[in-house]
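For this view, one protein chain was removed and the others were kept in their places.
Then we have chain A:
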Amino acid sequence: MSTWRQFFTYNKYTQIAARAVRQSLKENERLAAEKRGSTVLRYQHWEGGKGGEQVNK
């Protein structure tokens, strides 16, 4: 069961499982859910007290 450990972090694993759940919803629920799936991580690099650009992943 834990064969994915050699490829993925736990983060990636839960995102894959969540994506699978989203794709199994009924039609109208799925459309709303797909929007949630587009952003997994949002980060911004700070240097010298100034923030860089916010990046969506």
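One rule holds in what follows: a contact is a pair of C-beta atoms (placed from the backbone, for glycine too) under 8 Å apart; a residue touches a chain by one contact, two chains touch by 3 or more; residues count from 1.
Just so it is clear, contacts and distances are computed from a predicted model.
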Among "ATP synthase subunit delta, mitochondrial", "NUBP1 factor", "MMS19 nucleotide excision repair protein" or "N-acyl-aromatic-L-amino acid amidohydrolase", UniProt-listed name of the chain not shown: "ATP synthase subunit delta, mitochondrial"
Residues in chain A touching the chain absent from view: 1, 3-4, 6-8, 13-27, 29-30, 32-33, 36
